[in-house]
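Quick notes on the structure that follows.
Left out: one protein chain. Kept in place: all the others.
Chain lettering (A and B) follows the sequence in which the chains are written, and residue indices restart at 1 in each chain.
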Amino acid sequence: MTESTKVRVATIWLSGCSGCHMSFLDQDERLIDLAKKIELVYSPIIDVKDFPENVNVTLIEGAVANEEQLQMLKKARERTKVLISLGDCAVTGNVTALRNSWHHSDQAVLERAYKEPSDLNAAIPTAVPKLLIHARPLHEVVKVDYYIPGCPPSADLINYVLTELLAGRTPIMEGRSKYG
Amino acid sequence: MKEFGVDRECKVARTGCIGTCSVGPAVLIEPGDYLYQSVTPEKVRDIVRDHIVLGLPVKDMLYSNREYFKKQHRLVLRNAGKIDPLRIEDYIAMGGYSALEKCLATMTPQGVIYEVRTSGLRGRGGAGFPTGQKWSLVARAQSSPKYIVANLDEGDPGVFANRTLAEADPHAIIEGMLIAAYAIGAQKGYIYIRSEYPLAIQTLQKAIAQAKSMGLLGNSVLETPFAFDLELRFGAGAFVAGEETAILASVEGRRAMPRPRPPYPANSGLWQKPTLIQNVETLANIPLIIQNGGAWFAKTGTPKCTGTKCFSLTGKVNNPGLIEVPMGITLREVVFDIGGGVADGKKFKAVLVGGPSGGCLPETLLESPIDYDSLTKVGAIMGSGGIVVLDEDSCMVDTARFFTEFCVDESCGKCTPCRAGLARVKEIFDKITHGQGEMSDIGTLEKSSVFIRDASLCGLGQTAPNPVITTLRYFKDEYIKHIVEKECEAGKCFKTRDEEEEA
Partner (left out) sequence: MSVNLLKLKIDGVEVSVPEGTMILKAAKDNGIIIPTLCNLEGLAPYGGCRLCLVEISGSPKLFPACITPVGPNMEITTNSDRLKEYRKMVVQMLLAERTHICSVCVANDHCELQAMANQLGVDHVMFERKFTQEPIDSTHDFLVIDRNRCILCTRCIRICDQIEGVHTLDLKLRGKDSEVIMDLDEHWANSCSCTSCRKCAKVCPVGAIYIEGEPIGHTKNKEIAAFIRDRRNRR
């Protein structure tokens, strides 16, 4: 298979712990088979600055928690055919969304994170993107085509979904998709 | 009257409500059936002087809208506004308790049930189950004792038919219960009434005391071996307590939560004994059926849906009030002939039939006849008999949101669809009416409301999505306008929080 006929795949890391990407890498030797069929065009593990055009499949880890991520997600959606929520943060909000219980106050969250635990020079950083009021799962912001829940999703599950999709089949999640 | 020296010739009596809410207080002068509207202390002087002393009715103070009564057919409300509800003698003078006497003296319980079956009467509580059939089920049930419960827990906002009945003619309910008890073999009955109706409670308490003192209730009713005792039970203000299995729980002293049926109350009701639960309006029909025969009753209304139904007609209509119409009358007749059309010359938009869980019907469906089956077909219900007229200033999205919110608050919380589902539906409405709606929300609304209707445990959840389903069916373009153009023609939505608080 030549580079041009390979399926163009991207992965994105939003507000998550990178565990889902680790799980992706845990596909181990199956990655070699996968690499014959796909071309990784954007990912935190490769050095590409801007999200490319005409991506076939994008896997996104993490919830949408700040303005920058929101823009990133929207751009990815525009430039991707099939968008997949990878892992519980992307699917449910998960740990990232624990702060949602403190309704309508991103400020309270920042105070708790940066000021309360700090002994001296407590300050909220200004150079980071503005927090959204709620951390949200991807499908509450853009249309999502497939979901791979799990914290993290197992390498087997990721491999199953990708294999099915590459074969042109719809993955069956009954009995396979486990939250947590 | 003293002033004019006629206090010995005529008598002033208190009555229940006659149903003309827009022009109260009303005064009726007999003989002649002269009804005066919007009476004030000053006007009374003119009425007494001209009408009673001089015999000249004061034309410009008389109730002018004869149309209001012309299309009505008052069976249940036969005595409303005509007798003193606190005097059992008045009720007896109008032929009251003669049906009971007829039953006890000349009819067998089976004979009574036969008459009720022939009448074709169906339960007026909303579901429309054939009354005669229900009675036979309870009568046939093996276990004893048997109970009878009259449902007067009218929780729908804007609905006041049962209340008016209890305040205007309490003995009709009691007599109906006595006859039902005789037919099914019950010795103990409860009237389940909401505590928000203090006047109805007082009236019923007095009526029960009077009936007891006259030997109409007690160990030997009218000196026959038939014994029947009656008690009031008060609801604590939950809408869901009007559901029949929830009433049972509440009468037993437990939390008013419904339970799945079967077992039906006819076999296992109060304290697992056979129990007949009947709306008070159904019961008030019974004495007439016994007096005049089932066949006579069946002549009114439609073949499948006999008799009359009381409706609380409210909203943007010229003549709001309590009306009683024959089954099969069209919505147009109710809204435009009896109701006198939309108030303030505005344009008609929709009519909500069946209370907070009824359906919103557009003008094209105004020719629909009012009966259980036709209403169900167009997505509405008979429900508790609330008819709310909405004019062009009403937003259908906001209307659906409002009634969903009511049902969210009133859900008992037992089953998932009604408790968790309705709350999600309401949040989607909040999104739409605050300008954050997306087109996919319409699909989610449709899917969830059909699910809630099909999967809920009791009537509350099963009917709660009706306003959503019908507005989506008949007024979808309004939803789309709200979502795409962020525009509310009626000007109800897209308000900021401050504006909402002000409103």
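Odds and ends about this structure:
As a working rule, a residue touches a chain if its C-beta (ideal position, glycine included) is under 8 Å from a C-beta of that chain, and two chains touch if they have at least 3 such contacts.
Keep in mind that what you see is a predicted model, and the values were worked out from it rather than measured.
Touching the chain that is not shown, out of B:Glu231, B:Glu427, B:Glu487 or B:Glu500: B:Glu427 (per the contact rule at the top).
Here the missing chain is touched by one residue of A:Lys6, A:Lys37, A:Arg79 or A:Arg176, and it is A:Arg176. Residue B:Pro417 is the one among B:Pro417, B:Gly437 or B:Pro465 that touches the chain missing from this view. Although one chain is not shown, part of subunit B still touches it, namely residues 238, 240, 255, 259-260, 262, 408-417, 419-421, 423-424, 427, 444, 447-448, 451, 454-457. Seen from subunit A, the chain kept out of the figure touches residues 85, 88, 91-95, 97-98, 100-101, 103, 134, 137, 139-140, 144, 146-149, 151, 172-180.
Methods note: only the chains that are shown with their structure count from here on.
Annotation: 55 Å between the Cα-based centres of subunit A and subunit B.
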